[in-house]
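Single-structure report; data block below.
For this depiction, one protein chain was excluded, whereas all remaining protein chains were kept in their positions.
Chain nomenclature is as follows: A and B, assigned in order of appearance, with residue numbering initiated at 1 for each chain independently.
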Amino acid sequence: MATVVLSSIAKSFGPTKVLGGVDLDIADGEFLTLVGPSGCGKSTLIRIIAGLEHQDAGSVAIRGAGVDHLRPHERRVAMVFQSYALYPHMSVRANIALPLTMSRLKLRQRLPLVKHLSPGRREILRGIEADVGAVASQLQLDHLLDRKPAQLSGGQRQRVALGRAMVRSPDVFLMDEPLSNLDAKLRVHMRTELAELHKRLGATFIYVTHDQVEAMTMSDRVAMMDSGSILQLGTPSQLYEKPASLKVAQFIGSPAINLLPASVAAGGRLELFGRPLALAVDEAPGRSVTLGIRAEALSLSHGEPGSAVFSARLRRKENLGSEYILHFDLAGRDAAAGVTMRASPATAAGIHEASEVTLGFDESAAHVFGADGERIEPRGQGAATGSVVPLRA
Amino acid sequence: MSGIALSPTRSTLRRYLSLALVHAVLVAGVVFMLAPFVWMLVTSIKPPVEIFTAEISLWPKQFYALQNYGMALEKAPLLRFALNGVIICGGILIVQLLVAIPCAYALAKLDFPGRDLLFVLVLLGLCVPVQVPAMPLYIGLAHLGLLNTYFAMMVPFFISVFAIFLFRQFFRSFPDDIIHAARLDGMSEFEIVWRIVTPSAWPAIAAFCVFSAVAHWNDLYWPLIVISDAKLAPPPLGMMFFADAEAGSNYGALTAAATILTAPLVIAFLIARRRFIDGITMTGVK
Partner (left out) sequence: MAMAALATPASFASVARRRRWIERVTGLGFAMPALVLLLLTILLPLGALTLLSLTNYEFGGTDMDWVGLKNFQRALADPIIRRSLVNTLVYVAIVVPGGVLGALLIAVLVHRRKQTRSFYEVIYFLPVTSTLIAMATVWQFLLHPSLGPVNALLKWLGFAPVAFLSEPSTALATLAVIGIWQLLGFNMILFLAGLTAIPRDLYEAAEIDGCAGGIDRFLTITWPLLGPTTMFVLVTTMITAFKIFDTVAVMTRGGPVGSTEVLLYNIYLEGFQYFHTGYAAALTFIFLTFILVFSVMQTFALDRKVHY
């Protein structure tokens, strides 16, 4: 059972606190992604799991046993680096074989000159060769085995790095931004390949990325991190549909969620741009809150009931082919940044740039965040109906 | 099964042990490196009685620095030697830069007849140490009556093929677009070299300055050949004259003189040690 359990991991580099007591339980065979902006501590966390970095406090347990006193290779985890960290002077074959040479050959069988005197080395090498061949054919690297890393394309290097990780058949894979050095098209392709690899190997994957799309598309669960702590842990849809805080809501989803300032009126009813909404929260009147509305929740208003409206002016249309992203200004309002809306080509064709329209949204699809950025559950009807799928971890 | 599970205390113990071993090796090396410097300083403040005893002490019983340094300065024009060193290093460096920078720019960015030939000559020159043309140069200078002059000491080093090579490597990576833009703005090639390209190569130039100054401050071979007048001697030659005159009898004054002549570069190094180290690295690796 390759579970990974982190308990109150803390780490500082000098005066800078990087991790402030992180707890995380990762199940056997799970694909867990650590996502967050750069500097949020996700890379440090994965390096602590690997044993490349030592935590100041807290403990790491793999397969139910503490590993804090173990050195990286003794933890039996594999890691794929952002730079791939392929040994430039070795062939692909030797790169993939290295973990096996290290574990299966004794020191005297590896030393220059001395190694030729050691008995039994041949058979071991043959076994290694067979294992390397098996991994290489899984990753379609057979024809590249004699090349040096410098002679490979980015995608091929990536696969060699994966091969080097797979060859020991570890049950925990650590991946530190493995796709960030690939071009956009290859990245999309490798996402699928990684997800399939995970299914095929059935191993535990811990994956670090700053790209929310990678987090959403591949993971069983996502841990969104910021400033050294986990803001929210859940399935991709939980993070998207029930963001626990403003930061999560802003980070997850593209185009970014629309944020509109609202205030609490008497009885907890919310007001948007001076107009009362049906939404109500348990907050004192007069406080300001933020409404988060996904781009697909906005629509051109035709005065449907239960839907809030406001007026906006079209600034720009972005044609994505299958749909349009419309950018609106809220002229004269505080939300100078404006809002974005997804629209079908037909809808988009009906609006001209600089024209005034009335936008509306289903109030039940709006997320409410308090002044501290925490999610506030709307009172009564609003929360139960609507499109939010209540999912609990 | 889990790997070789070392207990945490044993592995930390091993870490400290290996750390101690590493520092033991390094400190042993430090002793070897520093011993001459320490001994030089210690001896330069000892009276003769303490110098000529067999027992080792790192601090004199009688403080004798004033006498030793006084005697060294009185018996040999040490400050004159140092001044000569400054004049020679400065003169060589200025001409080297004035000659090498335009030439390196021309080699890197301009197309002119004989460019490739010139570059081959530069590469060839890199392999010829000064000891090789020394004799014909000596004869030539002797015929011109220029022996025992600053000029004689500097002239073989006016051209540094190494500087040309180093700067050419640097200038080649300078973007052509900027040079084209400067030409469009009406700059002459002369201005482009000195006002646009040279400032961009500052790290290489600084590195070369350090390299050149260290080399010529410490050079003995050529001054030994062309200089017999002690008034013109650069530090190493001056030190040699002084050591010959004292013939190993007056170690206090000798080490005092050594201290005075070694000090300028060592102090410069301690002040700008990053520059020195980077400079040597750059000139060494390129």
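Here, contacts are C-beta pairs under 8 Å (C-beta built on N, C-alpha and C of every residue); 3 or more make two chains touch, one makes a residue touch a chain.
Here the structure is a predicted model, which means the values were calculated and not measured.
**Q** Touching the hidden chain in the complete assembly: which of B:45, B:214 or B:232 does that?
**A** For the chain that is not drawn, the touching residue is B:214.
**Q** Among B:65, B:161 or B:206, which one is in touch with the chain left out?
**A** In the complete complex, the chain left out is touched by residue B:161.
**Q** Tell me which of B:103, B:166, B:204 or B:232 is the one touching the absent chain.
**A** The one listed residue touching the chain not shown is B:103.
**Q** Where does chain A touch the missing chain, residue by residue?
**A** Output for chain A: 50-52, 71-74, 77-79, 81, 83, 85, 87-90, 98-99, 102-103, 107, 110-112, 148, 150, 164.
**Q** Going by the touch rule given at the top, which residues of chain B touch the chain that is not shown?
**A** 18, 22-23, 25-26, 29-30, 32-37, 39-40, 43, 51-56, 98-100, 102-103, 105-107, 110-115, 118, 121-122, 125-129, 131-140, 142, 155-156, 158-159, 161, 164, 189, 193, 214, 217-218, 220-221, 224-225, 235-237, 239-240, 243, 248, 251, 254-255, 257-259, 261-262, 265-266, 268-270, 273, 276-277, 280-281, 284-285
In the analysis below, only the chains that are shown with their structure count from here on.
**Q** How many angstrom lie between the CA centroids of chain A and chain B, rounded to a whole number?
**A** The computed centroid separation for chain A versus chain B comes out at 54 Å.
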